[in-house]
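One protein chain omitted, others in place.
What follows is chain A.
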Amino acid sequence: MTTETTITGTEKRTALYDQHAALGASFTDFGGWQMPLKYGSELAEHRAVRETAGLFDLSHMGEVFVSGSDAGAFLDYALVGKLSAVAVGKAKYSLICAEDGGIIDDLIVYRVAEEDYLVVPNAGNAATVAAELEARRGQFGGEAVSLRDASAATSLIAVQGPNAQEIVLQLFPAEHAEAVTGLKYYAAVELEAQLEAGSIPVLLARTGYTGEDGFELFVDNQDASGLWAAIGAAGEEHDLIPCGLAARDSLRLEAGMPLYGNELSRMSNPYAAGLGAVVALSKEGDFVGRAALTALKEAGAGTSAGCRLVGLKGTGRRSARGHYPVLKGGQLVGEITSGQPSPTLGYPVAMAYVEVEHSENGTTLDVDLRGRTETFEVVALPFYKRQK
């Protein structure tokens, strides 16, 4: 059993690698990690999350703890949002931007205690974000802030789908049922899960990247395989199946959620990406990127100037893929960032950066699909929204 991150060349393995291999997963490199791409059919995995439940290993994601009496004020300086205003037990989606306003990563920040935050960066950016936070701590003068990169020691398991709550409830003693059922979206609670081998500490969050209800469970690496097995057993009568990154990608695309490296990058900015609301220009004090982001907003970035991230719906059967050119009247007006056939909707969907004058909903655009164009229509995001 692997309890510590194994590094083979640049390919890291999660604590659950052996379980995935035993389940017949095919692996892919993602952010320097060997991750399950799929276990069987990626369409079946996608549909399980929409209709029943799916189980994901997300241990490649980073975990950086920010603690101390100045932790909130420091995060207000280091990130674009106002994290000091987040209530204990709640989470907030945020961005870490460079001085020029470019996006270094998108993050979920949990306030786990009054003076204790958990920052969750993407796998491929975890080291960059940890280093950037350390550098910004120096600029901030953070004597009352400490940083701890727990990425290598922490596993993250997600249960997503309409049956997720029923499954997760079985992991905890009855007296904690209300803590689970009452947990709001973008909230988290520390609980003890009861496994066969004993109880283990879990940070249980009601978050996800699929467009469905669901939970994400942070645990120590040594507890990951026991928890994975317990969730699998609890999910047997709820049609839970393990799901790989292929399904995770198609689920998040249908839900209109950006993926760092596709929609978000150092070359993109929050306003063009449709994430202007995440930037708290009104908060007190300076923060990294404030001047550039203020200038971008005043220049109308994403609304009257430059490009804007839009949803595209294909009218034919062929799908647009990342980096394909978007055309209007034969002129280049944008570029696809992600695209594939939507398993739930049955037609091709894509996201693209398009010049703002061609970004109105209902606009028809051509996408160059390897030399032949296909017509796509600009539509509102998300493509898919669950019925509550």
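In this section, contacts are C-beta pairs under 8 Å (C-beta built on N, C-alpha and C of every residue); 3 or more make two chains touch, one makes a residue touch a chain; residues count from 1.
The rule we apply is simple: contacts and distances are computed from a predicted model.
Asks: Match the chain absent from this complex view to the correct UniProt protein name in "Cysteine-rich domain-containing protein", "Cation acetate symporter", "Glycine cleavage system H protein" or "ATP synthase subunit b".
Replies: Hidden chain identified via UniProt as "Glycine cleavage system H protein".
Asks: With the missing chain put back, one of A:M61, A:A246, A:L259 or A:V326 would touch it. Which one?
Replies: Answering carefully, the residue with contact to the hidden chain is A:A246.
Asks: For the chain not shown, which residue from A:H176, A:H238, A:K283 or A:R321 touches it across the whole complex?
Replies: Of the candidates A:H176, A:H238, A:K283 or A:R321, A:R321 is in touch with the missing chain.
Asks: Which residue, A:L23, A:L43 or A:A152, contacts the hidden chain when the whole complex is considered?
Replies: In the full complex, the listed residue that touches the missing chain is A:L43.
Asks: Could you please point out the chain A residues that touch the chain left off the display?
Replies: Contacting residues on chain A, toward the hidden partner: 38, 41-43, 246, 249-250, 317-319, 321, 340-341, 343, 370.
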